[in-house]
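Only one protein chain is missing; all other protein chains are in place.
The chains carry the letters A and B, assigned in the order they are written, with residues numbered from 1 in each.
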Amino acid sequence: MRTVLRAMARNRGALGGAIFLALVLALAAFAHVLFPQSPWDMAGAPFTPPGQDGFLLGTDSLGRDVAAGIAYGARVSLLIGAVSTLAALAIGVGLGALAGYAGGLIDDALMRVTEFFQTIPSFILAVVLVAIFSPSLASIVGAIAIVSWPPVARVVRAEFRTLRAREFVQAAEVQGRSRASIVCREILPNALPPIVVLASLMVASAILLESALSFLGLGDPNLMSWGFIIGAGRSVIQLAWWVSVFPGIAIFLTVLALNLLGEGLGEALDPRLRQGTRL
Amino acid sequence: MSSSPDLAANVPAPSASLQAGLARSLLGLALRGAARLAKMLAVLLAIAIVNFLLIHLAPGDPATVLAGQSGAADPQFIAQLRHSFGLDRPLLVQLWLYLRHIAMLDLGTSYTQDRPVLGLILDRLPATLLLTGAAFAFALIAGIALGALAARRAGKATDTAVTILALAFYATPIFWVGLMLVLVFSVWLGWLPSFGMETVGAGYRGLDHWLDVGRYLILPALTLGLFYMAVYARLTRAAMVEVAGQDFIRTARAKGLTEGRILRRHILRNALLPVVTFAGIQAGQLIGGSVLVEAVFAWPGIGQLAFNALLARDYPVLLGVFLCTAAMVVVFNLATDLLYRLIDPRMAP
Partner (left out) sequence: MSLLAVEHLSIALPPGGDRAHAVEDVSFTLEPGRVLCLVGESGSGKSVSAGAIMGLLPQALRPQSGTIRFEGEDLLAATPARLRSLRGARIGMVFQEPMTVLNPLMRIGDQIGEMLLAHRWAARALGPVKARIAALLEAVHLPDPGRIARAYPHALSGGQRQRVMIAMAMALEPSLLIADEPTTALDVTTQMQILRLLADLQRRRGTAVLFITHDFGVVAEIADDVAVMRHGRIVEQGTARQVLAAPAHPYTQSLIAAALHEGAPRIAAAADAAELLGVERLCKTYARAGIFTRTRARRALDSVSLSLRRGETYGLVGESGSGKSTLARSIVRLVQPEAGAIRLAGVDLRPLGRAAWKPFRKRVQMVFQDPFASLNPRMRVGEAIAAGPIAHGMARAAALARAADLLALVQLDPAAAQRFPHEFSGGQRQRIGIARALALEPELLIADEPVSALDVSVQAQILALLEDLRVRLGLTMLFITHDLRIAAQICDRVAVMRNGAIVEEGVTAQVFSHPAHAYTAALLDSVPGRNWRQGGAHG
């Protein structure tokens, strides 16, 4: 663990990503302190350009503060990113572990289901799900989880399959240990690194997916989110570019930070990558 | 050429065995083809079932979902739907009736446009195919080129630049890239049109028409393609670096081949396999992304159709688009699978 942390600290990208994520987290946590007013309220004149009248990032067509929207939007993005990733992990790890450990017909059946979910256009499925169940925090999280678990299941299954055939797992079997002990103590700890890396990348893609849904008008109507602000600013882009630009930058930097962190984790956890191969 | 007797005697045997071998491999090919086809149909059936479940899981009366929820639908129409889909009969019968509708290519009627959904989709399909095709071609070519460049100069400034570029496009929301391109190239610079597929009322014909469409195509195709370019560039780089470390590359060096030939003939060819596979799997994502891009650029494809249906809660259209895009992905996957078999001799029958 210590070596992993040290390797992470040496990776400038991962370090930068972690620091930026901490900042976004702080912004989300203290949004109500920084901007006591609701982000939905009119705070000033419509279309105030950035820097004027004390609006750091300007106002939108209804005079709402873009900076406040971004701060409150950070809550939504991080919350949905984290919760939907946890839900997807729960489905993916469960099914993947079952398929990889059990093998045979169960594996076959579960993998067909996983393949099916990977084949169908996931974004359209998410749109249809949220539209039919009407947009809310729960339906958005559910839709994102349903379209993002297949890669987890595949990775976990592959790990379980290779680990199951490894001699130390067979040795545990020969020792007469219970299935639970073999899965929890022998297989899972060794399958964890790729799952951790995947999880950080999944939070990133969940944030992207949520922003796309909100952009299409499928966000929770009670929650201010980054995608919603961009969607609202879209029709007035000729008048007020800042309404669309700044929330986009917020999404970009957050997702970039998560990707950098994920790559750093991947390199730190995979000793093969740590050395770096040269062509 | 004079044929000696024993040579002539030998002829039938190999040709017979050749024929048998050919027959066997043809049979294998046919079986494999049948298997693929069966799998394809199974996926389509599963998608239809998912659609059916969505209609029934939705809050409220399935009939109103089928009719389009927000439309204050006329009670007679609702009653007719209820009868035609057997909504008062057991669930399995309903499923059967629904599947029969789908099998007869009846995807329902759009209440907003008062037209069969299938017709709406077929009208819009060419525009979407043009957009996704252009974006895919751009993404694949640019992505592989960039990835190969980065791998060739691994560890140097070029590699870092490509890696950063790829990482950046990988982290940017597609719709926002579209908006920014519009802002820069249409609003500020005025170089390219920002929405639509052709200049309305210009009445261009022939080549002029295509050039016109081409101008409209650039921004949406770039928007959709840049993200996937980033994906393919990263993938190509990683695959090439991995292949470069393999034993047969050392063999190639030991043979005294030039680095250029090793790169082209040995590294690149092997590295492209995972990229092609992944590109095939990603086809569904590309079509999904086109919904966003078409919404941003008002590109008159099925994505925009879905977006408008979404705004009007016109569910039959939305579900029809879902079904059709999924079918397109299945067909596309089949094509990649065949391509893969052509490239990789280990997969040959």
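Quick notes on this one:
Just so it is clear, contacts are C-beta pairs under 8 Å (C-beta built on N, C-alpha and C of every residue); 3 or more make two chains touch, one makes a residue touch a chain.
Keep in mind that this is a model prediction, so the values were computed, not measured.
Only one residue in the set B:161, B:257 or B:281 touches the chain that does not appear here, and it is B:257. Checked against the full complex, the candidates A:60, A:107, A:186 or A:220 give a single residue touching the omitted chain, namely A:186.
Although one chain is not displayed, chain A still touches it through residues 166-178, 181, 185-186, 189-190, 278.
Interface with the hidden chain, as seen from chain B, comprises residues 31-32, 34-35, 38, 246-248, 250-258, 261, 265-266, 269-270, 273, 343-346.
Going forward, only the chains that are shown with their structure count from here on.
Of all residues in chain B, those touching chain A in their complex are 43, 46-47, 50, 54, 57-59, 65, 151-152, 154-155, 167-168, 170-176, 179-180, 182-183, 187, 240-242, 244-245, 267, 281, 284-285, 287-289, 291-292, 295-296, 306-307, 310-311, 313, 315, 318-319, 321-322, 325-326, 329-330, 333. Listing the residues of chain A that touch chain B in their complex gives 116, 118-125, 127-129, 131-134, 204, 208, 211-212, 215-218, 227, 230, 234, 237-238, 241, 244-245, 248, 251-253, 255-256, 259-260, 276-279.
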